[in-house]
Each structure stands twice: as C-alpha cells, then as structure tokens.
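Let me give you the structure first, and then I'll get to my questions.
With one protein chain removed, the remaining protein chains of the complex are shown where they sit.
Chain IDs A and B follow the sequence of writing; residue 1 opens each chain.
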Amino acid sequence: MTLFFLWTDILVWTLVAAALLGGWMLLRSPVSRQKWVTIFRSKIAMASVIVLFFYLVFALLDSVHFKVDKPNGGTPIVSLLDMAMAHQKDFSERTYSAPFATHEYTKSIVVDAKGVSTQRYLPLKYVSSGQMLSGSIQGLLTGALIAVFLIGIHLLWRAKGSVGAHFKAVMHGNTQLPWRTAYGVFALMTLLLAWLYVMSFSYHVLGTDKVGGDVFYAALKSIRTGVLIGTLTTLVTLPLAIFLGVSAGYFRGWVDDLIQYLYTTLSSIPGVLLIAAGVLMMQVMMDNHPEWFASTIERSDLRLLFLIVILGVTSWTGLCRMLRAETLRIAKMDFVTAAKAFGVSKWRIMARHIVPNLTHIILISIVLDFSGLVLAEAVLSYVGVGVDPTMYSWGNMINQARLEMAREPMVWWSLFASFIFMFILVLAANLFSDRVQQVLDPRNAQ
Amino acid sequence: MLAYIIKRILYAIPILIGVNLITFMLFFMVNTPDDMARAQLGAKQTTPAMIAAWKAEKGYDKPLFYNEKATGTAKLTDTLFVNESLKLFWFDFGLSDANRNIAEDIRARMGPSLAIALPTFLIALVTNISLALLLVLFRGSVLDMSAMVVAVMIMSVSGLFYIIAGQVLFSKIWHWVPISGYESGWSGVKFVLLPVAIGVFAGLGSGVRWFRSIFLEQINQDYVRTARAKGLSEIAVLFRHVLPNGMLPILTGVVVIIPSLFMGSLIMESFFGIPGLGSYTIDAINAQDFAIVKAMVFLGSVLYIVGLILTDISYTLFDPRVTL
Partner (left out) sequence: MDIMNQGPLINIENLSVSVEEERLLDNVSFDIARGETFALVGESGSGKSLTSLAIMRLLPEAIRVESGDVKLRGKSLFALPEYEMGHIRGSRIAMIFQEPMSALNPVMTVGAQVEEVVRLHLKLSRAEAKARVISLFKEVSIPNPEVRYGWYPHQLSGGQKQRVMIAMALACEPDLLIADEPTTALDVTIQAQVLELLEKIKKERGFSILFITHDLSVVSQVADRVAVMQKGRIVETADAETFFKGPKHPYTRQLLKDALGSPERAPTPPAPSLLEVRNLKVHFPVKKGILQRSSGVIKAVDGVSLSIDKGKTMALVGESGSGKSTLGQAILSLVPVTEGEILFDGVNLVSLSKAQLQPYRQKIQVIFQDPFAALDPRMRVGEIIAEGMESLGIGPKSKQARREAIMKLLQKVELEAEAIDRYPHEFSGGQRQRIGIARALAVEPELIICDEPTSALDVTVRAQVLALLKRLQEEMGVAYLFITHDLSIVPAIADEVAVMQRGQIVEQGSVAEVMKKPKEAYTKTLLAAAPKLPETIQKGFYDHSVRP
C-alpha cells in the first residue's frame, strides 16, 4: 500500500497550505483579526462554519489516496474515506432498495427448485435486520463520546484560568465568540454522522441505486467533487483576476485597454457555452491521449482538473472588473501618493499598498463564488459537460434520479440524498458568505 | 446619439473578432481537425483515408490561417479561419454536422425560447422589485428578517430540484399541466405555465436580495433625508425618490440580459421539451456538433454586446447626468 497523489489531491493540499498561510498572514494584523472575530460573533456564521468544516473534513479524507496491492492482482486507488466505507464500497446489492429496507424495492421473478416462477421482493444481501435499536444506541453512544472528548479538549485549550468558570461562561453564552452554538452544532453533526455510520454497517441508510450501489456512500463521495470545484476553481481564478485587475487599474493606458478588451470579450461569450466548448474540446483531447491516465479514477480526476481549470479561466472576469475599479480608487488615495513621493517603485506600491487593501473584495468573492460553483456543477453535469459520468457527484446523482422520478412508484431517495447534502452545504456557505460580506464590505460599516 | 450607436457598433467589431479567435482556437487549434475526426469516427480503427474523407466533407481540410496552395488573395481567404469563423460575421452559420441549415434552425427556434424566457423575465422583474420594495418599507422588522432567511434558502437549492419537484407535483401527481411539450399560439399556454412559474420562483431568492440591497443603499443617501425633511411619507419617499435612483444600478444588471433572452434557457427547455435554442444547444453539445456550438457562441456574444449598447442607451433615458 503506497501513498498516491491524484492531480487534484496535490492541488487541494496546496490550497489547504495556502489557506493556512493566508489565514496566518491575515490574522497578524489586529484590524483583520478584529473583523474575523466580528464575523464569528454571529451564531449563524459560527454554525455555518462548523457545518462547512465537516464537509471539508470529508473532502480531505477523500483526498488522501493509496494504491493498494490486491492479492488477485490489480492495484486499485482508494482514499481514506473509501477505506472507512469499505463495507459499502466493495459490496453492492442487485438493484433499488429504499432507505433502511430489508428487501429490494421491486419484485423479481424467482424460479424455485420446482421450476415454479413467482414474483417476490428479494431480501437484500448485505443487510442485517433487527439492528435498529442496538445499532442506534451504539452509534449515538460513539458519537456522544467523540463529541464530548473533542469539545472537552477544545474547552481546556480555550480556558484561560479556571476551566469551570470557562465552562460556565460557555454554557451561559457569555463568551466573546458563540462557543455554545459551535459546540451544539458540532455535537449534533457528530451524533448524526456516527449514527449513520454505525447503521451503515447493517443497513443502506439512504437506500441503494439502480445497480445496487449504496446512496449514502455515493453522497459522501460526492462531497469531495463539490467542495473541490467550489474551492479549487478559486485557486485558478484568483491569480488571474488579481494580476490583471490590479495591473489594469494601476497602470491604466494601453495595459488597461488591453485587459478590458480581454475581459469584455471573454464575458461576452455565454458562460455555459464557453464552458461547454471548452469541455467538448477537452474530451476530444483526452480521447486522443489515452496515455495520460492509467485508470478510470485517474481519468475522471484529470477530467475534473480540466473542468476546474476551464471554470476558472472562464470566471475570472467579474472579480477582475471589481478589482480594477477598486484599484483605480485606491491608487488615487493619499497614502499611495505619499509612497510615490518617496520614490517607491510601482511593483512595490502594488504589493504593499494596493493588494493588501483589496483583501476584503477577494475574500468576499471567494466565499460568494463557492456556493455558486457547487450549484453550477449540478447543472453542468446535467448538460453533459460536467465531471466524468463515472465520478461520484451530486450532479450525476440528480441526473440519474431524474429518470427514477418517472418510475411508478417513485424512487425518491437518490434525489433526496443529493438534495439534502447539497442544500446543507450551499445553505451553510450562503449564510457564511452573507456574514462575511456584511462585516468586510466597507459600504456596510456605519 | 446615432453617432454614439455607430461608434459602439464599431467598437463591438474587435470584440467579436476576439470571440471568433477564442472559439477558433478552442475548436481548431487545441485539437487539430484530425483529432476531431478520430473522436467523431471512433478512436479505434480509423485510417488516414477515413480521416481525410471526413475532413473534406466538413471542409476542415484547409490550413488554419494561410493557404500556400491557393493563389492570390485566396492564400488568405481559402483558410479554415475565414471559412469557419469570419463568415459568422454575416450570420452565415453554415450547415450543422448533421447537414441542417443552422441559420434556419435558429430562426425557427427563437420563438419557443422567447415564449418561456420573456414571461419569466418580466414576471420575475416585477415580482422581485415589488417584494424588495415591500421589504425595504418594513426594513428591520420580523417580516424583513424572515423573508431574508427564506430568500437564502431558496437560493441554496439547485434549480434542477425546482424543476423536478415542479414536474412531479404539478404534472405527475396533480395533473394540472402537461409534463412537457410545446405548441405555438394560445393553446401552448398550458405548456408554458409551469416552466415560467418555476423560473420565477427559482430566481426569487437572489433577485429579491439584490433589489433589496440596491434600495437599501439608496435609502441611506442624503437626498432621501432631504425628501423626509420635506415631510413626505415613507411610501412617497420610496416610490418618488428611492425607486427612480435605484433604477440606475438595476438597469446595469437587467438590460444587458434582455437580448440574451432569445438564447432561451438550456435546462428549462430541455426538461420541458421546448423546441427552443436552449434545448438546441444542449442537443448539439450531447451530439458533439461543433458547428452548432460555434454558431451559438457567436450568437450569444452578439446578443450580449447588443445588451451592453442597450444598457448605455437606457442610461441616457433614466440618468440625466449621462448624455451621449
């Protein structure tokens, strides 16, 4: 078993490193530290971030891949999440089954020993019925233990002085940040996940899909796709938007004309069509270069990477325009004039005075774009220019579920699962971005 | 005014050339026509002869920018760039890969697209603005707060769910409207109702929030204080002062998309089986019909640029400070 890095794994860990570094640099300044404390003072923001944190953990667990040597030859690539969910990944039922069902959803024709064929609901292969109560107790207990342990550690870490007094303050909601809310949401999420996880050993908690795959597993695997598209695209967008936007706004003249021409041209092409054209071309390119990938998982990863790049390259224009306008404004400010009067070079002025004063716009746009990108993935997959059809993603799940809704009786759980998973993520992201915008946007400061 | 419009149209030409170059690079330079032939014919047993035949049939056998074999000006004109991209300028879209006349298809499909997109746009605009004004009137109240929570929730659901849920509820379970299809004329209304309703509802969250933030920004301006100091009631202040001033940022965001309504909605049309340009595009993407995708990209850009020009013109109507 060896560690194996997919392209997107490398990028996602780079992003984590960059985010940690950026966060550290940001918090060095007491001004921005104060702003972030203000952001988190809102209970809604705190709760949203805890929820987002859980999604991020799953995405990261799913971004550590190993090449496993199987005794029967073959070296499948599996992630930590796959290992934890091996009981669902490696075994699948025959076809549809409802959440917590013990039998298949549709009748099958069974020919018994006597040659008589009957229509029956076949029992599911990997379900151990009767575990409802014991499994629930076990799951909830595990969840409670984990939650208490982790919250306890955090309490000890945060307590300056008496732990008892700190605990009391948290319980009365008298802390600077709403830790009570944070702990509450954290405990709730942990309990829910632990219960679902323990139950998933005995049941298909969210049912199975057409080919008998576990929907809960699929929904969990889709987290990585959604989170990656939402975050990595920004990684592509930011350097382009910042460099071009600041250059246009600071140098003006022909540089400005050129960059404005570039983004007017790009933004005049309808977004979906540009992405579609890009993806179509990428498909042709990948079809002609089968040597670029050794396995399906690498193939779909490469496609995800290309999709992210295409999304990034087509979506920098909005931010660029905003940064240009703000740069024009800042470049006229007296402190920039003062730097010029000191003979400070242009590049240094841009790095020291302009870019740091753009951070609020950049941060707002990162959090604002995230939910839009997660939603866009679903639409693009539907149009046929999203991630690889073999890849787990909410878009692909919805796409398949669409036809299932037409069945009689309806197979609703795939759609339900993708709906719930997406809704919670996007809602949390939207609520958080609202708060970030409210605090960081200087127009709201009064 | 006229001089200004002519200027803007002239200014649009380099942008359209840029659009052309981008699409041309995407379609012919990232992958050579050979690659496309192989992809179209199936990657396996393709002989060079088959590829050559496919290229010749599509007219893709010419060089990209410079034709050495041709004579005179044909050296520059008998090339892929001129044949495949520049001719888009006179809306000569050529034939699709399935040998249909694209321009004719587009003309035929604009109507159904508009039948969905235009009512959705207008109803959404009126609903969003009215609701936003209502919330601004009651700003800070429980109504405002809870409406904002609902708006965020509406925003947080993928449009696909609204469509699926709408179809299941209104068509499959309650049988109020047909699940999909289209007819022109008044008999087609029943097909249009559901997609329009869903379109309006799906955009409600972000729309109301956007308009509300525009009005709220106005309400803190000095001239609003003056209006109140005159003794105007809050409603009069909203309608006589805040709304006209809010129109300016609204125009910037709204007018530019009006021409693009012709393009229809990809998702809506394909779910409801509307024979418009949106579903046309999706079908082309799924069939990998490059000629149609290229034509739609160009058409989309032209309509966007028309939208930009219309935005500027609308500004002269609403903002006395802007003259052309």
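FYI, a contact is a pair of C-beta atoms (placed from the backbone, for glycine too) under 8 Å apart; a residue touches a chain by one contact, two chains touch by 3 or more.
This structure is a prediction, so every number in the text was calculated from the model and none was measured.
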{"item": "Sole contact to the chain not displayed, among B:232, B:287 or B:313", "value": "B:232"}
{"item": "Where the missing chain touches subunit A, by residue", "value": "29-32, 333-335, 337-344, 348, 352-353, 356-357"}
{"item": "Chain not shown, touching residues in subunit B", "value": "7, 10-11, 140, 221-223, 225-233, 240-241, 244-245, 247-248, 318-321"}
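Operating definition for what follows: only the chains that are shown with their structure count from here on.
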{"item": "Subunit B-facing residues of subunit A, complex", "value": "261-262, 264-270, 272-274, 276-278, 280-281, 283-285, 287-288, 290, 371, 375, 378-379, 382-385, 394, 398, 401-402, 405-406, 410, 415, 419, 422-423, 426-427, 430-431, 434, 443, 446"}
{"item": "Subunit A-facing residues of subunit B, complex", "value": "14-15, 18-19, 22-23, 26-27, 30-31, 35-36, 38-39, 43, 152-153, 155-161, 164, 167-168, 172, 217, 220, 260, 263, 266-267, 281-282, 285-286, 288, 290, 293-294, 296-297, 300-301, 304-305, 308"}
